[in-house]
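Please read the structure below before turning to the comments.
One protein chain is absent from this view; the other protein chains keep their places.
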Amino acid sequence: MSEFEKTDPSKFLSDIIGSSVIVKLQNGINYTGNLQTIDGYMNVVLDNAKECSNGKVVRDYGDVFIRGNNVLYISEA
Amino acid sequence: MSEEIVEQPILPLEIIDKSVGNKVKVLMTSDKEFYGKLIGFDDYVNMVLEDVVEIDNEGTKSDPVKKMLLNGGHVAMIIPDVVA
């Protein structure tokens, strides 16, 4: 009934900026890396990103910009 | 005595608001479902969920994810008060 633990999306995002996150895309591919920035469209910049498919690291990127419409979810690693 | 019963429309976002703090099931536009506790949402129905299990089209459940922000753009349906 009470919403004392309510965390809205913007609070969640400000809480995880700088930490290691997992960004899962609609197509099933995961990117893990440090969350640098995020905007209202869910565009994301990760650094030290790894692209994982079926649990295996497929590729390494230094810096990566992910277009928000592809994002399924963002969670803390 | 005539009583005028005015039917207040129920706003969709109200239903979501009522579910904050409770478990919900979220059906995506793809063959994916998420089940977890809703701890917040915004006008676009992006949702912050806690202890979430991802269920794929074969019914396989993932390990629970502690906390996530689910992109509202791919949400098809939200079912409140659900039990797994």
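The chains carry the letters A and B, assigned in the order they are written, with residues numbered from 1 in each.
Rule of thumb we're sticking to: a contact is a pair of C-beta atoms (placed from the backbone, for glycine too) under 8 Å apart; a residue touches a chain by one contact, two chains touch by 3 or more.
By our rule, contacts and distances are computed from a predicted model.
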Query - From "Cytochrome c oxidase subunit 5A, mitochondrial", "Chromatin accessibility complex protein 1", "LSM complex subunit LSM3" or "DnaJ-domain-containing protein", the hidden chain's UniProt protein name - result: "LSM complex subunit LSM3"
Requested in this report: Just list which of the chains on display the missing one touches.
Outcome: A
Requested in this report: Just the residue numbers, please: which parts of chain A touch the chain that's not shown?
Outcome: 25, 27, 31, 36-39, 43-45, 49, 61-67, 69-70
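Here is the rule we go by: only the chains that are shown with their structure count from here on.
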Requested in this report: Please report how many Å separate the Cα centroid of chain A from that of chain B, as a whole number.
Outcome: 20
Query raised in the report: Considering the complex alone, what residue numbers of chain B touch chain A?
Result: 20-21, 28, 30, 32, 34, 39-42, 46-48, 65-71, 73-74
Report summary line: Within their complex, chain A touches chain B through residues 1-3, 5-13, 26, 42, 68-69, 71-76
